[in-house]
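Omission of a single protein chain aside, the complex is shown with its protein chains in their original locations.
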Amino acid sequence: MFSRKEKEGPAFTANGLPIDRSIRIEKSQAARRAEVNRNLVAYSFIAPNFIGFAVFTLVPIVFAFALAFLNWNGNTEMTWAGLDNFKYIFTNEMFLASLKNTFVYTIGTVPLTLVVSLFLAIVLNQKVRGRNFFRTVSFFPYVGSLVAITAVWNMLFNPSMGPVNEILIRLGVENPPRWIADNDWAMFTIVLFSVWKYMGYYMVIYLAGLQGINSELYEAASIDGVNTWQKFWYVTLPQLKNTTFFILIMLTIQCFKVYDIVYMLAGAGSGALSEATTVLVYEIYNSAFRYWRLGVASAEALVLFAIVLVVTIVQFRLDKD
Amino acid sequence: MMIESTGQKVLKVLLYVFLIITAAIMLLPFLWMLSASLKQDRDVFTFPIQWIPAEPEWANYSRIWTQIPLLTYILNTVKLTIIVTLLQLFTSSFAAYAFSKLRFKGRNALFLGYIATIAVPWQAYMVPQFMMLRSMGLNNTHLAIIILQAFSAFGVFMMKQFYEGVPTELCEAARIDGMTEYGIYARIMLPLAKPALSTLTIFTFVNTWNDFLGPYIYLTRDQLKTIQLGLRSFIGQYSSEYGLIMAGSVVTMIPVIAVFLALQKYFVEGVASSGLKG
Partner (left out) sequence: MKKTLVALLVALMAMTSVFAAGGSEDTSADGTTTLTWAIWDYATTPYYDALINAYEAANPNVNVEVIDLGSADYQTALQIQLSGGGSEFDVVAVKDIPGYNNLVKAGLLVDLAPLAQADGLDTSAYGGIVEQVSVGDSFYELPFRSDFWVVFYNKDLFDAAGVPYPTNDMTFEEYDALARQMTSGSGSSKVYGAHYHTWRSAIQLFGILDGEHQITDGGDYSYLKPYYEMALAQQADGVVQDYATLKTSNIHYSGVFYNESVAMENMGSWFIATLIAQTKAGANDAENWGIVKYPHAEGVEPGTTLGTITALAIPSSTDKQDAAWDFVKFVCGEEGAKVLAGTGNFPALSNDEINDIIAATPGFPQDEQSKEALNVAQLYLEMPLHDKSAEIEVVLNEYHDQIMTGNMSVDDGLAEMGRRVDEVLAN
């Protein structure tokens, strides 16, 4: 089977990449047989991950989506709900507020994290003294236990006694913001925290991406006499396209699924998020594990899923162009 | 590029200023954590912040080992983390090869489906999943956690993106030389993907190490528990003993930092190790 495939080598060259220079082939019978083979080989690559993923993740997810149309408390009999769960959530003001807040959070966090982490990666990819130290330090916030670092963060941004506000007062700010305690500043504080926590993580991905850039491209650019900025714009950025695409999608998904950061920062004290800070997954958590309305939780998750799917497809389309 | 102009020197100074400020912002909370871990509980949340404790409370570090079976928890976590990371590396890098370098029926749809499921929050399907695994007899087994963590779409996506940066010509040439797809994967792609593999290793390691909810639901027996469970139960039970909590947080962070340091040199050894210079 493999020997035949080798003879038909060229049939395997296509890869569907935007930059690919694939060879178009005529579809003959041999090619069709080759296609079956090609599919089988490809499936054999995917199988180990896909089977585990399908059985243990996909099945429960499909089950959960079916639940969106049912009423269930996890134990007693399920009853048909039709679209009731959806009607309920779209008239529930906390859910609507959580939709809005999640969008605001995502729009605030994604571009900022993307830019900062890229900048950091480029700086730390250069031969600077103490590079390893700086890289390791930027990764700290991602690694630290959330309980500990949110405690510190809340301490630093304490409205009345925190060092951040102390500095602001010394700098002449008369009424420094009350950060997480103020509805108008809470989301901004959470975004700030998220950027801080995740920029080191995405910097690492960018760093790995930067290693994939062929140095000849830079040499060629140098011979053409372009400046640093042009090099960045015309060489680095296009070459990092795949990495940026990956980060963009992962970051967007991560932001839409934000929960524990918000809960630990804004929910401290009373244990409840207000209309100003509630996010989608908090509502899902409440529906599922505080109220045990699993159907409602599934409906909410389905809405989240649909949004992220649309955003992801749009991003995929943009990537293809 | 050889001769540094004054402008470049200024740039360099600015660069260092920026780096030092960034490092301080990144490090400050951890310095606080470290300092708090050496304080008596009552001094942890006092203002103004006292960065160097007057009488360091070293006992916090010895107490955490006796208050909970920390060693058992660490061994469990190490075991889980190593197995999950190896499985994740293998299955992801393997599957990603097909998604990136092979063309087959249903590729795009399958891939999109993979990615999209990342968007489903675990809270939404946790109950059905738990019931399923329990019916398979996996409640209170480490296997449950391994299964949950090892087959993620994240790794596949990440590896695929890195493979796409590898010139297709390399694969083509290998095919003409008579190499099978498996051979190309093993002998060409994997060695080239070192930066990506080490990145994935770190991420998987951190995720498994810091995972709380999975172990919380599936591991209720003490001898099976992981370090994050230990830390949280610690926080629950000694909620006022912040010095102790911070000491626990510091200890749990050390292995991850060690792995990061060990692997980070691979970030700079890639296809073309010269990269972007000054």
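Each chain carries a letter (A and B) given by its place in the written order, and its residues are counted from 1.
Heads up, the rule we're going with is that a contact is a pair of C-beta atoms (placed from the backbone, for glycine too) under 8 Å apart; a residue touches a chain by one contact, two chains touch by 3 or more.
These numbers were taken from a predicted model, which means no experiment stands behind them.
For the chain missing from the display, the contacting residue among B:Lys12, B:Arg63 or B:Arg134 is B:Arg134, taking the whole complex into account.
Residue A:Phe63 is the one among A:Phe63, A:Phe119, A:Phe133 or A:Phe316 that touches the chain not shown.
The chain not shown here is touched by just one of A:Asn49, A:Gln239 or A:Asn286, and that residue is A:Asn286. Residue-level contact of chain B with the missing chain is found at 41-42, 45-46, 67-68, 126-127, 130-132, 134-137, 139, 216-217, 220-222, 229, 232-233, 235-240, 242.
Residue-level contact of chain A with the missing chain is found at 63, 66-67, 69-70, 73-80, 82, 88, 93, 151, 154-155, 157-162, 178-183, 268-276, 286, 289-292.
By our rule, only the chains that are shown with their structure count from here on.
Rounded to whole angstrom, the centroid-to-centroid distance between chain A and chain B, based on C-alpha atoms, equals 15 Å.
The touching residues of chain B, counted against chain A in their complex, run 1, 15-16, 18-19, 22-23, 25-30, 32-33, 36, 45, 47-49, 90-92, 94-95, 97-105, 107-108, 110, 112, 114-121, 123-129, 132-133, 147-148, 150-158, 161-162, 164-166, 168, 171-172, 175-176, 178-181, 185, 195-196, 198-199, 202-203, 206, 210, 228, 231-232, 235, 242, 245-246, 249, 252-253, 256-257, 260-261, 264, 267-278.
On the chain A side of its complex with chain B, the touching residues are 2, 5-6, 9-10, 12-17, 20-21, 35, 38-39, 41-43, 45-50, 52-53, 56-61, 63-64, 67, 74, 120, 122-123, 125-130, 132-145, 147-149, 151-153, 155-156, 158, 161-163, 166, 196, 200-201, 204-205, 207-216, 218, 222, 231, 236, 239, 242-243, 245-246, 249-250, 253, 256-257, 259, 280-281, 284-285, 288-289, 294, 297-298, 300-301, 304-305, 308-309, 312-313, 316.
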